[in-house]
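The full complex has more chains than appear here; those shown keep their coordinates.
Chain IDs A, B and C follow the sequence of writing; residue 1 opens each chain.
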Amino acid sequence: MSAADLTLSGTVVRGGFTLDLGVTLRAGEIVAVLGPNGAGKTTLLRAIAGLTPLSSGRLTLGTRVLDDPGARIWRSARERSVGVVFQDYRLFPRMSLRDNVAFGPRAAGRSRRQARTIATTWLDRMALGDLADRRPKEISGGQAQRVALARALAGDPAVLLLDEPLAALDAASRAAIRADLRAHLADFAGPVALVTHDPLDALVLAHRVLVLDRGALVQEGPPVTIARRPATAWVAQLFGLNFYRGRVTGPGGLVSLEEGGLLHVRLHDDIHDGEVVVSLRPSAITVHVEPPTGASPRNVWPGVIRTLDLYADRVRLDVDGTPPARVDVTPAAVAELGLAAGTRVWLSAKATETDAYR
Amino acid sequence: MRQARDCRDVAGVPWQLGIPAAIGAGFLLLPLLALVVRAPWRSLPTHLGAPIVRDALRLSLVCASSAAAAAVVLGVPLAWVLSRPGWRGVGILRALVTVPLVLPPVVGGVALLKALGRNGILGHWLDAALGVTLPFTTAGVVVAETFVAMPFLVLAMEGAFRGIDPGLEEAATTLGASRWQIFTRVTLPSVVPGLIAGTVLAWARALGEFGATITFAGNSPGRTTTMPIAVYLAMESDPDAAVALALVLLAVAVGILIALRGRWLDTP
Amino acid sequence: SGHAASPSGSTGSSASRAPSGASSAATGTITVLAAASLQESFTTIASAFEQAHPGSKVQLSFGPSSGLAAQILGGAPGDVFASASVKTMATVLDGKAASSSTPFAVNSMEIAVPPNNPARITALADLARPTVKTSVCHDAVPCGAAATTVFANAKISVTPISEEADVKAVLTKIELGEVDAGLVYVTDVLAAGDKVGGISIPAAQNTTTTYPIASLTKAANPALAAEFVTYVLSADAQKVLRDAGFAAP
């Protein structure tokens, strides 16, 4: 398979839902697709795979037109050579795992022996070699997802579409398979679309991120940019950032927030006025039990701790204030400052940590 | 034991189902019981020894199995086509396919004669061009039995095809499988229980078929005299012998079904 | 007319027991089980009987003789049984469902051919030609037994292509031109009108089958049943049978 870019621009209708999009997935590029439940991520993959037709627009792979309802062109899923890992696995229930994985090579015309060899290799790679003769009913959920992944990869596709391929994996397999996936995808010449709910997957695996919401593209860019400068509250929450909407009201970057409160911010991109969004890392906020005096941070505001959650190596505070904020502190700090739910605190954040952009 | 425990709550039989099921089973079995109880056991060996009975039995099994095979070969694809959504006129075709069920068998035989008989609309041509005449031949018996039995298979399979999950077929397409590969490797394995049920239906119906066979294929011993025809003829002269022959047919059919079940029907 | 076969157990007593007067007091309903081939004649006879016996009603139930016999032996409610076969009647008598039977009509054989007579059949001897496809009834049914007798009488050997289960199967195949000739009853050729051609068989070679009638032991209305049997033997009813092609027993 020679590598080719995949371009989709058009609309896809599924029931009462419409996806309207223009994207290009470049050969060799791994694109993570993020978005809330029901945003249209699966629908996008279905359109690319040839399981749901475009209602208008056009889908091309290199110079090949895969779907163009206007020109009455349609290549079936079969002709597209697109490997898909389905969200609900869709393993063939009456075949052994090996035969499931051998299905693609067989369909591509390999001999039974060759296909089984390929399948065995893939299963071993997924640490499923022992279970090769089982039926899908006889394995656990995470094992099933790994088989689905092996099956899609064994078909040697030109485009790879992964619908939450790691969701059911346990943390260790997840890290291992993620690393394996990264290694394999590095060799993979065609475009890859990876739907995921885990921002880590996007950060670790993807070259580019598409954020969908309600059938539309709401943000697009390299993972780091998305993680740093989320365009919507949803993306900010995904990456664990505080996110505010506001309007530049003063010189030197004073922003009045929609939720109330003022923040001194670092203005990007020659912004001088108008609407902006502001993001602030929870770990960039400092907590004080008394009003800080003579401190350098320009943003200081009071609040009350609503909840504390202990994560592995930090404690996440949910602080009610103007504006409200999530704050990360060390367990040591909690003990030292005697923080608890209901504690009155002051928050401070440097203007340079407070990104404002459009 | 463990298996039984495993299924206990899902598999237990609630009375709302157990009672009608028992009545249903009783209703179907009671007449057979009556037949067996009141059978002329003493004269049975005499009837069974007759070579004509052995011939008829052999012919019945051969023809019914051939008819069931023909019904599977033609009927499964037809059922599959009928089960696909979105075809215009599929409803009418489906209803028309049901027709041979409703047709009184003798009229079915007449219809076959009009279609495939020496003067029939296709048979005329078959006779002239290929020198093939179906009536009065064993092939004719198979044709008549297939005609009568196939609709059962088609309807049973159509229901089975409609019940399967389209997601698996989608998955197979994305793996590059042709529609034929999808059919043989994904669709068909999913409907194995329905296929078995449909084949048994068709086979059993063909085995018991009488009206269309005698009308289309006539009755010549060794060639077209199947057990039901022998039973019918025996009925005319010696009803007890007829019952005895019918019991033979039943015993063989039940024996075969039980043996098959043991082999591959309980496996999946 | 032909040789009237006297079936065993038939004494004709029922014919002499009931007076043949129309002024009988018997009323009510009877069920008459009759061979399917008697459908037209018995329908006519039954309505004539009802007119002659005010207050009486005849329910006719036609079917294959053997099926009717099975019903009778199975306890089906019925008053009179008119069979197309002496053998079948014998099973009813053996089963004690009737005590005696009387022949009321006989039928003789005829060659039936498709209307255009493709094999140019003119006489019985033509059926022995190897190229002629002939269909007859199976030995087990009366018309088959009769056919065997006819061929024996004519001293010819015929290899039928099929031995049908009943005479209608023979007729159907002739009508559709599936066979070139067949042996059927005179009454059938008559009933089929112009759909088949009939070639009569000389009396010397021909044979007859007898239709017996009996009132049943378990008759709900034995008096009326007996009167119906008598009526079937009366001149009025016999005329109807004659018109349909039957001969007197």
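We adopt the following convention: a residue touches a chain if its C-beta (ideal position, glycine included) is under 8 Å from a C-beta of that chain, and two chains touch if they have at least 3 such contacts.
Predicted model only: the values in this text are computed from it and were never measured.
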| item | value |
| --- | --- |
| Full-file chain stoichiometry, since only one instance of each kind is pictured | A x2, B x2, C x1 |
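Here is the rule we use: only the chains that are shown with their structure count from here on.
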| item | value |
| --- | --- |
| Chain centre separation in whole Å, for subunit C relative to subunit B (CA means) | 36 |
| Length of the line joining the C-alpha centres of subunit A and subunit B, rounded to whole Å | 55 |
| Centre-to-centre distance between subunit C and subunit A (centres being mean Cα positions), rounded to whole Å | 89 |
| Per-residue multi-chain contacts in subunit B, two or more chains | none |
| Residues of subunit A engaged with two or more neighbouring chains | none |
| Residues on subunit A engaged by subunit B in the complex (per definition of touch) | 49-51, 76-78, 80-84, 86, 88, 90, 92-95, 103-104, 106-108, 151-152, 155 |
| Subunit C - residues contacting subunit B, complex | 65-67, 69-70, 73, 85, 87-88, 91, 135, 138, 140-141, 160-165, 169, 172-173, 176-178 |
| Of subunit B, residues touching subunit A in the complex | 167-168, 170-179, 181, 185-186, 189-190, 192, 268 |
